[in-house]
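Note that one protein chain is taken out, while the other chains of the complex remain in position.
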Amino acid sequence: MMRLASSLRTALAAFLLAAFAFVLIGPLANLALWSVAERWYTPYKLPVTYGTRYWEQVFRPTGDAMASLGTSVWIAVLTVVVALALSIPAGYALARLKLPARAFFMVLFLLPQAFPSVAIYINVARVFYQLGINGTVFAVVLVHAAHGLVYSVWIAAAAFSAVDKDLELAARNIGASPLRTFFSVTLPLAAPGIIASGIFVFLESLDEFTGTFFVGVPQVTTLPLLLYNAAMGGNYQVASITALILLVPSVLFMLFIERFLRADVLAKVGA
Amino acid sequence: MRLFTIATSLAALIAASPLAAQTLNVASAGDQNMVDYVKDYLGPMFEKAHPGVKVVSVGTGPGDAGSQKIYEKLDAQKGSATTDFDVVVIHQKAAGQMVKEGLLSKYTADVDTAKLATGDAARNALGTDVSGYVIPMFQSQTALAYNADMVKTPPATFAELADWAKKNPKQFGYNGIKGGMSGVAFVAGWVYAFGGDADKLMKGPYDAATKANWDKAFAELKAFNANATITPGNAGTLDMLNRGEIAIGPVWVDMFYSWQADGKLPPNMKLKLVSPGMPGQPMYYSIPEKSAQKKLAEAFIALATSPQVQADGIVKKFNWYPGIDAKNLEGKLDKAAWDKLFTDVTPAELASNGKPFPIAPYFNDILEGYEKKVAN
Partner (left out) sequence: MSISQRQLALLLIAPGLALVAALFLYPLSFSLISAFTGPQGGVSLDAFRKAWELYSRDMLFTVVIVLASCLFTGLAAIIIAGTLTLGENRWIVGTLKALYRWPLFIPFIVAAQCMRTFLAKNGLMNNSFVAMGLMEPLQAVSFLDWRGIVATFVWKQTPFVALLLAGALAALDRATLEAGRNLGASRLRVLVELALPQVMPQLLVALVLSFVTMLSVLSVPMMVAGSQPTMLTVDMAFRINSYGDYATANALGVVTYLLSAGAAIIYLKRGMAKEGAT
């Protein structure tokens, strides 16, 4: 009886998993199909002819796809570094210290994500032109970091506030300095959340188009620029291929960070 | 903070590495194929003729939104000595606005090929006098695309289309007015057909009272919409035609041809330019007032509007209507390529039913009237 129930449950779980996989993979399969579809129209349910014509088009010598990809990844990495460097102290202050007008500051960090960006970027560009930094990677990184900061600050604040205060107190009681307590207890415990936030900042930067256009173009061109044009114009093949290319650094970054994370966290467990 | 310093110096490194002795930045509002046209075709040709020059082509997205981005970027650079872009490819609406605000340079007197473009479009952009500031890159036109398997005899007028849509509910689709210009063109065509004096809308003068005459047309359009499918965007209309979900929809002729070339439309799709007519518009080559490379930019545009390039690049490669007057292309093009341009829409139909968009104030009145009386 028990066995029957449990195998039924497994079957149900497997069915749900399959349904989930369909919902998840379906749209992605669509993407993959379009990237190799040379002709696809009604009444055919699948592409009429397959081929690599559009891959060749994206990677043609004058296409600059790889150079733009390199710039995009480089900008994304710098953005993560800047965002985390700013948000770890800020997140700690928001979560742990007696900060006046805390709610106000939290909402302030949320702003760049909430307000429609175009109007803002025009004015940012104006300022950057005056400073003479428009068209540099540095300018693009700053804009992306301001945009991604909400993720890292909010998530870091949540991660810090989730750390058990008793553990910190215990460390202090055995004579650790506040700074040492922070680096050996608080930060490692909050690390999973903070690192996850890094992934979002990375992805956010890798997707960003409007800010890059206003403060980077034409000296700095990134891959999402191409993606945006192709997708808005309904050029499914080129957009799909570009999206697949952008997938590579995103997944690699995630895998890299997870490896790094696992070793770190495991080492602290029970220490 | 040290990270900042590192970032800055690395950024400086990247920014400082010169791409070439001289760079000509070309910004195109439009689909990827227009960006690629400069990147792959015009750019290399120009670089060959001007050693040491590098052409950089960037796209700002399709439709008026793309032109608006170019405008905004130039506007942000008002205080700078030079602008980032040396050549811009823009739509009519943005061209008019940029000329009014002094963002463009009056350059066509220095470019011989400007004499080859004598049509109204070279002087007038939605009621703004732009002569001297623009040369058309190509002309485009909206028309109804239909699936010849599903529609044997396509409607020839707006009135017939309204009847057809009633008999075939949800088989006509367009993208409203917020999803791109093909839907806007359809709405403008509707007002031309049912709103009274169409010529006045295209030529002016503007009279704020005119819009009161459109109430009936808008009410009918609202009823018409009940039987129509509202598609997501210019590409969304083509997309639904691709999957056979709608049988007729308004499209840009140039997009239609490039989708067909990309295998994204059934081979039996055809175009019909219904009467009394639908709007079309050119894309313009212009030079920003503060371009640092005006001479090069002029040379670039001269090349781009030369009869041979217009014949090979614009007509043969993309099936776009040429920007310069058609008679200049004689002898530069084989007959087959020329005829292909007019497979579905004959030159006579184009002449009689290819209309400009309304002048800017009427244009805004139509859009806002639609927002208030049709979409709401």
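We just call them A and B in the order they show up, numbering each chain from 1.
Convention: a residue touches a chain if its C-beta (ideal position, glycine included) is under 8 Å from a C-beta of that chain, and two chains touch if they have at least 3 such contacts.
Predicted model only: the values in this text are computed from it and were never measured.
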* Structure fact -> In the whole complex, of B:R243, B:K270, B:K294 or B:K317, the residue touching the missing chain would be B:R243
* Contact with the hidden chain (one of A:P61, A:P100 or A:G175) -> A:P100
* Of the listed residues A:S87, A:N134, A:T186 or A:T212, which contacts the missing chain in the full complex? -> A:S87
* Structure fact -> Residue positions on subunit A contacting the omitted chain are 10, 13-14, 17, 20-31, 33-34, 42, 45, 85-87, 89-90, 92-94, 97-100, 102-103, 105-124, 127, 142-143, 145-146, 149-151, 153-155, 157-159, 161-162, 189, 192-193, 196, 199-200, 203, 206-207, 209, 224, 227-228, 231-232, 236, 239-240, 243, 246-247, 250-251, 254
* To do: Spell out, residue by residue, where the missing chain touches subunit B.
  => 1, 63-65, 68, 97, 175-179, 184, 225, 229-233, 235-236, 239-240, 243-245, 364, 367-368, 371-372, 375-376
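The definition used in the following text is that only the chains that are shown with their structure count from here on.
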* Asked: What part of subunit A is in contact with subunit B in the complex they form?
  -> 37-43, 48-49, 60, 62-64, 71, 78, 81-82, 85, 118, 122-123, 125-126, 129-130, 134-139, 141, 213-214, 217-221, 225-226, 228-230, 232-238
* **subunit B residues within the subunit A interface of the complex** => 3-4, 7-8, 10-12, 14-15, 25, 27, 30-33, 35, 39-40, 43-44, 56, 58-63, 69, 72-73, 75-77, 79-80, 84-85, 147, 233-236, 238-239, 242-244, 255, 259, 262-266
